[in-house]
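I'd like to ask you about the structure that follows.
Left out: one protein chain. Kept in place: all the others.
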Amino acid sequence: MSFPAVLRSEWTKIRTVASTVWTLAAAAVVTVGMSALLCVFLNSQFENMPKEQQLAFDPTASSFAGMSLGQAAVIVFGVLVVGTEYSTGMIRTSLAAVPRRGSFLAGKLLVATALALAVGLVTSFVSFFTGQALLGEHSIGIGEPNVLRAVFGAGLYMAVIALFAMGLTMVLRSSMLALGILLPFVFLLSPILGSVDATQKVAYFFPNVAGSRIMQTVPAVLDGSEPPYGPWGGFGIMAAWAALAVVAGYAVLRKRDA
Amino acid sequence: MIELEALTKRFGAKTAVDNLSFQVKPGVVTGFLGPNGAGKSTTMRMMLDLDNPTSGTVRIDGKHYRDLSEPLKHIGALLDAKAMHGGRSAYNNLLCLAQSNRIPASRVGEVLDLVGLTAVAKKKSKGFSLGMGQRLGIAAALLGDPEILMFDEPVNGLDPEGILWIRNLMKGLAGEGRTVFVSSHLMSEMALTADHLIVIGQGKLLADMSMAEFIHQNSRSFVRLRSPQQEQLKDLLHAEGIAAAALPDSGALEVDGVASEQLGELAARHGIVLHELSPQRASLEEAFMRMTADSVEYQAHAPGAPAAGVGGQAGPADAPAWGAGAEATSKGGR
Amino acid sequence: MIEAVGLTKRFGAKTAVDQLSFQVRPGHVTGFLGPNGSGKSTTMRMILGLDQPTSGQVTINGRPFRELGNAQRNVGALLDAKAVHGGRRARTHLLSIAQLSGIPEKRVDEVLAVVGLQDVARRRTKGFSLGMGQRLGIATALLGDPRVLLFDEPVNGLDPEGILWVRNLMRQLASEGRTVFVSSHLMSEMALTADHLIVIGRGRLLADMGTQEFIAHNSAGFARVRAAGNDQDGRKALAAALTAAGGRVLQEPDGALRVTGLELPHISDLAHGVGVRLWELSPHRASLEEAYMRMTQSSVEYTSTEDPRAELWEPDPLALPAWEDGAAAPEVPQDGFFAPPPPGAGGKPFLMPGSAAELAGTAGTAPNNPEDTR
Partner (left out) sequence: MTGPATLPDQPPEQDPPLPETRPHLGHALASEWTKMVSVRSTLWTLGALVLLVVGIGLLAVGETNDPTGFTNPPHTAAAVFGLLVGQVAVIVLGVLTVTSEYATGLIRTTLTAAPDRARVLTAKYLVFAAVAFTVVSASVAVVGIASMIAVDSPQAHQTAGEWLAALTGCLYITLLGVLGLAIGAVVRHSAGAIAVMLGLVTLPPVVGGMLTMWDSLTPLGNLIIRYNAPVAIMQMFGLPTSEVGGLPGNWAQLALIVAVAGAAVAGSYAVVGRRDV
């Protein structure tokens, strides 16, 4: 089995379904658009903000604020890449063509993650420069400390959250189930747990919460709730979640009858 | 060539496939028969390494499926017509399969043409009817121009024209020396297509023999006679010690166990005119029913109808005239 | 009784069903045939009030479906075996449908027994095979003990035992005076089951006649004649006599003659006349498949002349041979003769002239094969 052939095949698979274009385009548009709107808003309201908020203002993170919503589309992308194989029965045809589970999984994840990374990086850079342009006098340059790391980090975040979604879907073997778990998890459970003091410490170790730390350049010291890890530490936690999901997915794929 | 060796698959306590060994040879169409729940699909899925056998092995051209570097070039399979991504066009569905096995993209157009889907190649397969989906699945099986082909219920959903086409396609493929393995529940189709049969019931091998042999072993054959001098004919047969059964309506006689040649000679010697002298062989359906009678899983209660009508010729007593042929052939079963 | 009058359905520019008028009478199994895309499913859906006709109307026992008092008591239908929620158990699925018309729970267990699913009644239908799904669908159709039944491809996915069961069930239902309307692509099944046929192509009515009549109108039978021994001269003399008498004679690979255009007694007399003893003289009825192919050849949708598969079935007698004009078929004398040939011989006419290789290939499976001699 030649691995480049598998990659080519997976690339064809991914580029020939409409959902790829829709989800990734939605991710980019929502992220850039929402971030831009927020930056306009912040720029106009900056003077009215309380002093401590002005001090803790993170222009870099603000220009990615839309990603909190845009990641929904990336998650849907990741879930669908794997989930449609199962829902359509294509998985049997695919595995008959590429019987080695490792090659199949690696090919699929590599192609989809690379694509998510590419889209994520383009999105993060566009979002950053648009946002900074709109922030006017409150903006920050890409050369400032930690800024480039945050911009790259935003792209990486999108790739890894997609990978996490794919791994989880591989375990669950159903798009519906995966979305049913992931979306409430990211959009409801983690913000709610994060907003309650008692449960906040748990929420810190959720992949999306931990991972988003890499997009920030200003530590959130002022509200007294600093997570127990740095930007790369947080990203590492997120990557560990994704790796765990992928390994579990591989185990399921190997062990269970297709 | 497909070889199965002591293949076994258990789902919990239930043994779906039980120590199955057989070979599927090239150059002939091999039919794979068995009642529902006999383990046919599981066997076919294990052949493609989609299900892991509990024990035993399957070898494709002497290798394990997972060791085939480009499996589509060795074996093409149609398992489930709908096993394609509906949001992708027919062409692209095939293209991504082709690429994974380094099959040139031009081959995709060829197989689409072969199955008659060229006109809808760019359409999403979501909107395909079952018959079109079946053709697409067949195209996928043919993609790598493999020496071994496997079809699970290929005529499902096809219209009569398509059924005729796939029948001739399979014969043509076998004629080119390929291995063709096809499962179907449609005995009349199988009788027209397959040369060799493998029959399983409750996961066990029941028969592995040629079609003719199978029918011969599992059903009776007889000769139908019709004559304007029927009384003389009856007397003659009686005198010769040949048992003949008269059919109630049609005025024909049925003779068991004597070749038509002998009967022809006999009639000629005694100057009896025959208007019909036709050797009859019971159908594959009847033969199959007899063999698998004990391994049927979801037995229905026929609402009132007597258990008749096996085979091509008979109907229950209340059947319309066209069915009132030779009931005698068909009271098979229990 | 189902009655369609001028039934028409257009989807945008495409006319799926075009001015269709027919009646499906009680007491018969009526087959509904047509190539893919000919409008069969749309017609069935309009009968059941699922699709609205663009014009025309279809009534059941004189009333449009949606105006029937108690639909399930009047009409039962199997449209799609997989049309069940996979997460629901077979019995609760039936129960929920039964409750729609106040059908008592006892009836649910009855129909489950009728279709043979009583042992899996409490299993979720997700795990059902297509055949089991089909049985469940048939159970749904039987729930209301209706006078009119519609089945769309009822044997799809059933195993041979199930096919036989469905065949007998439908005949039984018809013999009770019910109206049974069945669509199927399996000609050999239809020949065994239906006594009346409605054939449509491209949305138009092509035929509405008895099965027997349909086969007679659209195909020709033939006789297989084998001279004693492998006596070359006798065979030649016989062939000459048959040709002289107006028959058309083809030679089969095993030495037998295939004769069209002459009745069996006539062949017998001719053989006697030239002093040839016969070892076989058997009537062969053309199959419903062949008859159907001839009738619908112009209305098949996904076929193309430039398509290589055309070559695969070129040898079949779709192009009407000259001898067909004489229409020997209807004159076949014996009544038992209409029994469709056993499946082994069913499609044989297809491989008729042209390709001797193909004939050789199938001779082994035909009921009257040379092995009988040995």
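For the reader, a short list of remarks on this structure follows.
Note that the chains take the letters A, B and C in the order they are written out, and that residue 1 is the start of every chain.
We adopt the following convention: a residue touches a chain if its C-beta (ideal position, glycine included) is under 8 Å from a C-beta of that chain, and two chains touch if they have at least 3 such contacts.
Given the structure is predicted, the values throughout are model-derived calculations rather than measurements.
Only one of C:I2, C:V17, C:V58 or C:L79 touches the absent chain when the whole complex is considered: C:L79. Interface note for the absent chain: among C:L48, C:L130, C:A228 or C:V274, the touching residue is C:L48. Only one of A:P4, A:G102 or A:P184 touches the chain withheld from this view, namely A:P184.
With the whole complex as reference, residues 45, 48-52, 65-66, 68-73, 75, 77, 79-80, 82-89, 92-93, 95-104, 106-107, 110, 113-114, 137, 140, 143-145, 161, 164-165, 168, 172-173, 176 of chain C touch the missing chain.
Although one chain is not shown, part of chain A still touches it, namely residues 34, 37-38, 40-41, 44-45, 69, 176, 179-180, 183-184, 187-189, 192, 196-199.
Assume only the chains that are shown with their structure count from here on.
Comparing mean CA positions across the assembly, the chain most remote from chain A is C. Each chain gets one centre point, the mean of its Cα atoms, and the points for chain B and chain C are 18 Å apart. Annotation: 57 Å between the Cα-based centres of chain A and chain C. Averaged C-alpha coordinates give centres for chain A and chain B that are 52 Å from one another.
Chain B makes touch with chain A in their complex at residues 45, 48-52, 65-66, 68-72, 77, 79-80, 82-89, 92-93, 95-102, 140.
Chain contact summary for the complex, chain B toward chain C: residues 33-37, 113-119, 129, 131-132, 135, 153, 155-165, 167-169, 171-172, 175, 185-189, 191-192, 195, 210-212, 215, 221, 224, 226, 228, 247, 249-250, 252, 259-261, 264-265, 268, 273-285, 288-289, 292, 296, 298-305, 307-316, 318-326.
Of all residues in chain C, those touching chain B in their complex are 33-37, 113-117, 119-120, 129, 131-132, 135, 153, 156-165, 167-169, 171-172, 175, 185-189, 192, 195, 211-212, 224, 228, 264-265, 268-269, 272, 277-283, 289, 292-293, 296, 300, 302-304, 307-309, 312-313, 316, 333-336, 338-344, 346-347, 350, 357-358, 361-362, 364-369, 371-373.
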